[in-house]
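Sharing a structure with you now.
Only one protein chain is missing from this complex, and each of the others stays in its spot.
So that you can tell them apart, the chains are marked A, B and C in the order they are listed, and the count of residues begins at 1 in each.
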Amino acid sequence: MQENYDKIGEECGVFAIFNNNADYLNSARLTYYGLYALQHRGQESCGITVWNGNEMKTHKGMGLVHEVFDNGNISSLDGNVAIGHVRYSTTGSSKPENAQPIVVKYKKGSLAMAHNGNLVNASELRAKLESMGSIFQSTNDSEVLVQIIARERINSKNTQEAVLKAMDIIKGAYSIVVMTADKLIAARDKQGFRPLCIGKIDDSYVVASETCALDSVKATFLRDIEPGEIVVIDKNGVNSIKDNCGQKHSSCVFEYIYFARTDSIIDNVSVYKARKEAGRQLAKASPVDADMIIGVPDSGLVSAMGFAEESHIPYGDGLVKNRYIGRTFIQPDQKQREDSVNIKLNALRSEVEGKRIVMIDDSIVRGTTSAKLITMLKHAGARQVHMRISSPPFMWPCYFGTDIPSKDQLIACKHSIEEIRQLIGADSLAFLPIDALSKIVEGLGVNGYCDACFSGNYTVDIPKDTEKIKFDKPFLV
Amino acid sequence: MQENYDKIGEECGVFAIFNNNADYLNSARLTYYGLYALQHRGQESCGITVWNGNEMKTHKGMGLVHEVFDNGNISSLDGNVAIGHVRYSTTGSSKPENAQPIVVKYKKGSLAMAHNGNLVNASELRAKLESMGSIFQSTNDSEVLVQIIARERINSKNTQEAVLKAMDIIKGAYSIVVMTADKLIAARDKQGFRPLCIGKIDDSYVVASETCALDSVKATFLRDIEPGEIVVIDKNGVNSIKDNCGQKHSSCVFEYIYFARTDSIIDNVSVYKARKEAGRQLAKASPVDADMIIGVPDSGLVSAMGFAEESHIPYGDGLVKNRYIGRTFIQPDQKQREDSVNIKLNALRSEVEGKRIVMIDDSIVRGTTSAKLITMLKHAGARQVHMRISSPPFMWPCYFGTDIPSKDQLIACKHSIEEIRQLIGADSLAFLPIDALSKIVEGLGVNGYCDACFSGNYTVDIPKDTEKIKFDKPFLV
Amino acid sequence: MQENYDKIGEECGVFAIFNNNADYLNSARLTYYGLYALQHRGQESCGITVWNGNEMKTHKGMGLVHEVFDNGNISSLDGNVAIGHVRYSTTGSSKPENAQPIVVKYKKGSLAMAHNGNLVNASELRAKLESMGSIFQSTNDSEVLVQIIARERINSKNTQEAVLKAMDIIKGAYSIVVMTADKLIAARDKQGFRPLCIGKIDDSYVVASETCALDSVKATFLRDIEPGEIVVIDKNGVNSIKDNCGQKHSSCVFEYIYFARTDSIIDNVSVYKARKEAGRQLAKASPVDADMIIGVPDSGLVSAMGFAEESHIPYGDGLVKNRYIGRTFIQPDQKQREDSVNIKLNALRSEVEGKRIVMIDDSIVRGTTSAKLITMLKHAGARQVHMRISSPPFMWPCYFGTDIPSKDQLIACKHSIEEIRQLIGADSLAFLPIDALSKIVEGLGVNGYCDACFSGNYTVDIPKDTEKIKFDKPFLV
Partner (left out) sequence: MQENYDKIGEECGVFAIFNNNADYLNSARLTYYGLYALQHRGQESCGITVWNGNEMKTHKGMGLVHEVFDNGNISSLDGNVAIGHVRYSTTGSSKPENAQPIVVKYKKGSLAMAHNGNLVNASELRAKLESMGSIFQSTNDSEVLVQIIARERINSKNTQEAVLKAMDIIKGAYSIVVMTADKLIAARDKQGFRPLCIGKIDDSYVVASETCALDSVKATFLRDIEPGEIVVIDKNGVNSIKDNCGQKHSSCVFEYIYFARTDSIIDNVSVYKARKEAGRQLAKASPVDADMIIGVPDSGLVSAMGFAEESHIPYGDGLVKNRYIGRTFIQPDQKQREDSVNIKLNALRSEVEGKRIVMIDDSIVRGTTSAKLITMLKHAGARQVHMRISSPPFMWPCYFGTDIPSKDQLIACKHSIEEIRQLIGADSLAFLPIDALSKIVEGLGVNGYCDACFSGNYTVDIPKDTEKIKFDKPFLV
């Protein structure tokens, strides 16, 4: 059973280390732990590339970090510089050739890159490259990005200059880590859609998508990498190129609502606090008279606490999650009555019986899970089930690295809120008002955010033909 | 990384179905879902045996339910009667030949059995059987039990009579399901150490270790099987043999504290409520002035809520669990500074910083995890960390189906509470008083319980040589 | 693709070592090499059990020796005494629980056994054991044999005495190796149906089904174990019990014709020489005017050489075998024209074109392969294809450890030789005369043989109900 089959497809995560303590730190192993901590950002494939002073070695494959790596292959990845990647999971086009890091040989030697984000002008750039004779071995935009960096490198004095020039060519969302012989480069797009931060272990440096990955290797958080910034790490330390900084930020608000781990801090704002604040705002905007506030495990729990605090209605557990759900769950037959939601979650009869429940979830995509949970709670004796969603309804496509389904699959595009309420069988239903978003991110300190999936306000121009030219899938990495 | 390496080894779980609706229910598939729901009772191995009116078919193997079964092998298990088993996980003696159900051929045809519990006189019985020429292919007591049933069957008019006679020979803890051609028998030892309940789907019957497994297949809970009761299910319905009922019950109190799933109801008592009550009793017995009550995920969370309610100190999240931990986690090198607790759990700095924390866990075995979590919380800024344990200290071995480590591994056998407090670095430490146990089980309605692991008061006689005669491991199933 | 899908199912092979040179010999590893050399005797499953002075350790599984064993599991099998087994391959009832060695615990400790052969009175013995309360976990006769040895052991002064007594109870074919604490016992049935020999490496002893396995570990061949003999090996050396020796021998003639490896010497006769002699006898009995003698690779090649020598017609290659055929060959679709025989073998057009060919094979079971090979040769330009079979037609079931299909699958039971010739499209067809068998075994020195599968002359009484009582399969080990 897919972990979150009625959720927005997650993105990717990157991790990198420049290790100056090779006597007691092991780069590949630390990267393994870092990817473990970033696993929520992608479960389809993962990989690690190391530079051992002489050559690059890569191991990557389909599956979770603990499935792809074992002591044997981790041990073979010797080297003091390493980058790693986890890739998001969708059912359709899972192709081994899309696993990252992408490693290439070019005029200047070897280069490895891991990429979180999505270029909005990749189709256009790809067409241009092809007309000059370029060939591509995958359909994702990371290969476009690497080719552009490689070409710019020809007439640049070093790789960071090539990255700087590439940033004027590519548009969209990207947090990347690039490794060349003895050098690590990390860069974040000018709007800063996707998070990227830097930390330190003694005199070694670590770059990661989220701070939770720094914690997993006991690195000290130094700072977020700024939107537009290029950070260059080598044995002489850390240098920064800020020529592209200064634009208005567009931190993805959905990182705070759902994507990121609650123990991460992104652009100075605690994801946990943002999520709790979302619950509070939701309680303010759509209060309801009830006996208990519950969250849908795991992603709705924190907002439920916030809702409870604001509403002064007791917080409690109403649903129990089976923590042994694997990825190869055998689906029930059509004719059978049990279903996978039932296997994954169960109502706590002793807690919900006779009560008026408010159930908080972070989002509704298709609505199928919500309907089943409400039925389950009522079957367990809940008198009322009021549904509250800690984000606004999804109405627009995302071009910046998340996998929002097409409009005909989004329940909010096809139905009014009242219709949705009826479809899922809730006694009442409310979403977070779109204007409350600023309170849960900017209110806590984020300097500009993107809410285009809810509002349609895109902070960069989307090429008109983006939809049409896309290859076999949107460029998601 | 083992999920709970500093926890008491879990036991086993059983599931069975007698399916009278073969047109739309699939016995093997329902058993699969049932075992999925019981996975917390055993992660080492699992298996399903079906009777298809003609022969028994079995698939079993090492690993989790989702690893051992796939659509192919589940589909090949056709039949309307099925039994299944999940076996506990320890690192040492994981042997394929111990996987259950155990299936044998004997004078009366085929018989399959799945067993949760532990016989205290298995060594003695085994020696007796061997002196009559019996051979054994495993070291576990289930094989002893099956041989006794098979022998008693020779001079009995049916299998239930053989089980009834066997119950006068065997001593200790057992909840078993037995399948013969077209018949299902479920039996529970006279003291009722391990849970066993029966449910219904239309006119089909389901037996399971816990009610959460009934819920997973949308069966309606009928009742607990009584201590000493034998339930016989065939196409004519359900019959009960209660000749062995009537003794004082000895429900395992640790089922309520840790083993069972919170959404299960055992002997009329909600595990969730018992666990919350344990938190309340703990707060009454060992109050502490603090700013926030947190639980160690996942097993300490409910008691933490109870502690918070009783103490009127706010409940909050202080630790975040990585929900992607696999079983083949690569252990860190000795010389590396990160460790697996760090990968599994992370402190929520934004919540704990500057606060006096009360951290609730359900038990302390070796104390190693507790020490690491306290260090982690303090590193994240907690001013104080007070540890409260929702059970008394483990002091005595369990002979009834749980895997308590030897005394020299139990921290409470070697150290005073004050010494433990110092070892784990807590600002204060308290355990649940042993006399509070009756409040959290009998107080809620359980009719007699076993707390021998805490008190040394064994409710059945333990043969003097149990320790010595044991083969290569205690008889744990 | 099954290696020899139109061949008689092969039997099993056993290997054992009592190692007195543990400083430089590794028992499990030598057993691995021995089983490798015996792989032709069974491809379904294999296993090794070692005694390390303290306990027995076993690793067994489905598949070929190189699939089941790797450095890891071989290394974990420490111990100076070891026994191993390869089990034959059939498509139907391949069950993991039938893999050997069978290891049991009984009154006197642990006992492991590996068995090649088939008891003819196993059903009867099993019924008797069951009526005394015995249970069985498999359907094969080895478990019956072990139970009988275990029971006899109760009132015997040692295990060899128990084996001696068991030999008066069991009837049929068996070559067994038995391991107990610090002792190895090898025994062969009174008629000596299946081979068993003993060899030496310095002061260590090796027992194996065939001499080729002795060669593989560079052991010096000492002698065949006599029919009826029990050999006991311990640290004091080798002892022999010959109380059961002296009956007329019944060496399986088909070991010489097909089963055994050509480099083995069984009961003093070279399999290679016997096979070549079969070709000579065939040429004498059924000469044919032709241009070239070819054999069907690999089993027909030696007899083809013998035929060529006798007939003075040149020996040559007419068919080339693909040496990369794996066991998981994807079968062609029904509607496709190529087939698996075509993939496995190809005609050598340059050699056969325009020629009159005599093609030698060791046997015909269903005749399907023969027909395809004749078509293939004719398609490649052969003017005539005369088929000669180096054994008589199969007409009777074998109760002694080989898997001859039922009569309705044996082409020779349903058709005259002329009909078979027409069915397979040969220009002429002849089988080895049944009376020539004595020349190819006794003529070379074998002292009595069994040819019941060709003649119906069984050298032990077959219980009347053997066919009927058999469980789900004949007792083949």
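Convention: a contact is a pair of C-beta atoms (placed from the backbone, for glycine too) under 8 Å apart; a residue touches a chain by one contact, two chains touch by 3 or more.
As the structure is a prediction and not an experimental result, all values here were calculated from the model.
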item: Contact set of the excluded chain (shown chains only); value: A, C
item: Residue touching the undisplayed chain, where the options are C:248, C:349 or C:407; value: C:349
item: Identified contact with the non-displayed chain, of C:45, C:180, C:250 or C:270; value: C:270
item: Chain not shown, touching residues in subunit C; value: 24-26, 29-30, 32-33, 36-37, 39-40, 43, 64-67, 69-71, 74, 201, 212, 215-218, 261-263, 265, 270, 272-273, 298, 302, 305, 315-317, 320, 322-330, 332-333, 335-338, 342-343, 346-351
item: Touch residues of subunit A, complete complex, unshown partner; value: 55, 102-107, 111, 130-137, 139, 146-147, 150-151, 154, 471-472
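Assume only the chains that are shown with their structure count from here on.
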item: Chain located farthest away, centre of subunit A as origin (C-alpha); value: C
item: Distance from subunit C to subunit A - Cα centre to Cα centre, in angstrom; value: 60
item: Gap in Å, rounded to a whole number, between the CA centres of subunit C and subunit B; value: 48
item: Junction residues of subunit B, two or more chains touched; value: none
